[in-house]
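Data first, discussion second: the structure below is written as structure tokens.
Missing here: one protein chain of the complex. Every other protein chain is in place.
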Amino acid sequence: MEIITYITDIFKGLKSLWKGMMITGYYFVHPKEIVTQRYPENRKTLVMFERFKGEVTMPHDENNQHSCTGCGICETNCPNGSIEIITRKEVNESGKLERVIEKHIYHLSMCTFCELCIKTCPSNALAWGNEFEHAVFDRHKLTKVLNKPGSSLKKEPKEKKLEEVKN
Amino acid sequence: MTEELFNILKSQFESVEIKEGKNYPEFYIPASELTTFCKFLKDDDRFSFDFLFNLTAVDWIEYFNLVYHLESTKNNKCIVVKSKVEGRDNVSIDTVSMLWPAAEFFEREVFDLFGINFNNHPDMRRLFLEENWNGHPLRKDYIDEINIIER
Amino acid sequence: MTSVIYDFTPLTQSIDQFLTKNLSQGWALTIELVIIGLVFLLFYAVIGLYLVLAERRVCAFMQNRLGPNRVGPGGFFQTIADLIKLLLKELIPIRRADKFLFNLAPFIVIIASFMAIAAIPFAKGLHAIDFNIGIFYVIAVSSLGVVGILIAGWSSNSKYSLIGAMRSGAQIVSYELSVGLSLLTIVIFAGSMQLSEVIQSQADGWWIWKGHIPAVVAFLVFMIASTAETNRGPFDLAEAESELTAGFHTEYSGIKFAFFFLAEYMNMFIVASFAATMFFGGWMPLHIGGWDTFNHIMDYIPPIIWYFGKTALMIYLIMWFKWTFPRLRIDQLLTLEWKYLLPINLVNIIIVAFISWKHWHF
Partner (left out) sequence: MTEEIKEILFTEHEEYMINMGPQHPSTHGVLRFEVFLKGEVVTRLVPHCGYIHRGIEKMCEKDTYPQIIHLTDRMDYFSAHMNNEAVCLCVENALQVEVPERVKYIRTILAELGRLASHQLWWCAFGMDLGALTTFFYGLRDREKILDIFEESFGSRLLHSFITPGGLMHDVHPNFQNRIKEFIKYFRKKLPEYDQLLTGNIIFQNRTKGIGQLSKEDAIAYGITGPSGRGSGFSCDIRKKYPYSAYPYVQFEEKLSEVGDTFSRYKLRIDEMWESMKIIEQLVDNIPEGDYTAKMKAVLRLPEGEYFQKVETARGELGVYIVSDGNKYPYRIKFRTPNFSNLFIMNKLASGGKIADLVAISGSLDLIIPDIDR
């Protein structure tokens, strides 16, 4: 009968509304389920994941040496040209002319974090840094030079480099 | 697609060439007979290709290649129909949007990016770029000094 | 009968005698009006701001997040900071808008809610006006707000706000009906429309208990209708964010937007206070049957605490609606009113009339 469905309709509707309210009510009385991360306050204790892709960096060891030979493979492999390598010729101790990296320019503003440069670098010179606070007032600050001033190429015998290939 | 289906098509349309593509069988058809061929493919219940899932163009400098990927949801078959359009500017071909409504917007995109006109298309306008954009970007000879930097 | 410990009538009478003693009758009246005006202005600002903060905290806790917690301890000064920001914001003039009406609209909405506050009985003897047709006055005044919304929608010369205003016009006009009818059931029980009389009649038990089933039905209908009346909760079609960006107050900026915003929260407060006054006995303390000691302790809690406690409960209920339900479509909204709420109300009134005639209520 039309009236019966009319009335049961009302009660079914109210029951469904009440079930929905029970959920929001449940979360209202359970503040322990709050998921907000208090970012600026927990800056000291905040630790990112180990593999977090903050920015491309060139790790330097204690006596300011890196392992970038200036070969330019990362520059060719970068899809949108955010790496520029500037090299210069230098005479090394064995008298031959050798190419030495002068500036490894990295445009963070253009980088899309596709990780091709790190993967294809033959001497594993580049690595991901965990730093994620990149806000700057001037866009030019986003073009970084990865090799620190006064740093030089780390010399080591050939065979050691092969076995520590990145996993 | 079995052999005898090829023969049926061959008998219906002499000018169709059939080639076994890497993924799907390919049918080359001159532009003039395109619509009748597609109509036959769609209406004939042995084929009933009712789902056009891709329509695009490839610019081979002297001519454009229009590629239609069709699938028949009834007997789960996919084929590729291709037709050639000679020339570079104000080339045109017949529309298939009355057979498959999905084609209407694929064709507008091809017109927008390649400049191939489709006759008696319901709404022949550019899809992505502004109306007054000169040039068609996806052509091989499209020059845009500002955005495309030759390295 | 309960001995009413806190009675504010002697206080108001003494101020009145003091003023008439050394000032002429005219001046005394103006000063009294100025005092009442200032008190209500302050009350309006404080309640409005802290209702906004309460809503943001309640909604945050329901959504598993913290809500405002940066400005002041626990976000206490958040809404004050918002108000100052809105005061500093530029009032963007709208091209080809009807300047006069555009600026008038927020004030109409504010005045409507102001007039309704005047009739709220905070405690015995503590209310601005005590008409003997209290409820009738309140319903009449609360329908003034829709005029302001319609003017705002039409005069800001934008299609979104026009649609928003038309929607809220249809909505508020039709929900006036069931607000009035559901209050009518309590008037039949209480026998008088004067608000203080209604509260006095609930001295020996609130109407929601004494009126048992029909009162509970009337209460539910009143809550649904009043959420629709204030454009909130599942009925916020006037400023439906996802369809009309911000409905009738899309074009408003700065303090004019703040007026609309505060007026909406004040309407919520008014509606909640009337639900508390009519159904839960306003400032009448909670008395349970024979437990005299319990009742006596309850009398010591001042009536204002009772009043604000019940209103806070009602406000929480209205907020709970808003943050749980999706929005109704305009035609479903109207069918809900005309096909469901109205018949229920009418049947309810017949039952209530029959019960109060046969004195079956407690």
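Going in written order, the chains are labelled A, B and C, and every chain counts its residues from 1.
We take it that a residue touches a chain if its C-beta (ideal position, glycine included) is under 8 Å from a C-beta of that chain, and two chains touch if they have at least 3 such contacts.
For clarity, every value in this text was computed on a predicted model and none was experimentally measured.
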Shown chains touched by the chain that is not drawn here: A, B, C
Among B:16, B:31, B:102 or B:124, residue touching the chain not depicted: B:102
Option from C:89, C:212, C:296 or C:327 whose C-beta touches the chain left out: C:327
Touching residue (missing chain; options B:32, B:73 or B:120): B:73
Per the touch definition above, residue among C:64, C:192 or C:295 touching the missing chain: C:64
Listed residues A:41, A:90, A:115 or A:131, member touching the removed chain: A:115
Contact set of chain B toward the excluded chain (per top definition): 21-24, 50-54, 56, 58-59, 67, 69, 73, 76, 80, 100-102, 104-105, 109, 113, 127-129, 137-138
Hidden partner interface residues of chain C, rising order: 59, 62-65, 96, 159-160, 163, 167, 234, 236-237, 240-245, 323-332
Residues of chain A in contact with the chain not shown: 12-13, 16-17, 19-20, 22-24, 35, 49, 51-53, 77, 79-80, 112-116, 119-120, 128, 166-167
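What we mean here is this: only the chains that are shown with their structure count from here on.
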Category of the chain touch graph - line, ring, star, complete, other: other
Most distant chain from chain C by Cα centroid: B
Chain closest to the middle [Cα centroid of all protein chains]: C
Centre-of-Cα separation between chain C and chain A, whole angstrom: 52
Chain B-chain C separation of Cα centroids, rounded to whole Å: 65
Touching two or more other chains - residues of chain C: none
Sites on chain B at which at least two other chains make contact: none
Residue ranges of chain C touching chain A (in the complex, touch as defined): 58, 61-66, 320-321, 323-325, 340
Complex contact set, residues of chain A against chain C: 10, 17, 20-21, 23-25, 27-28, 31, 33-36, 38
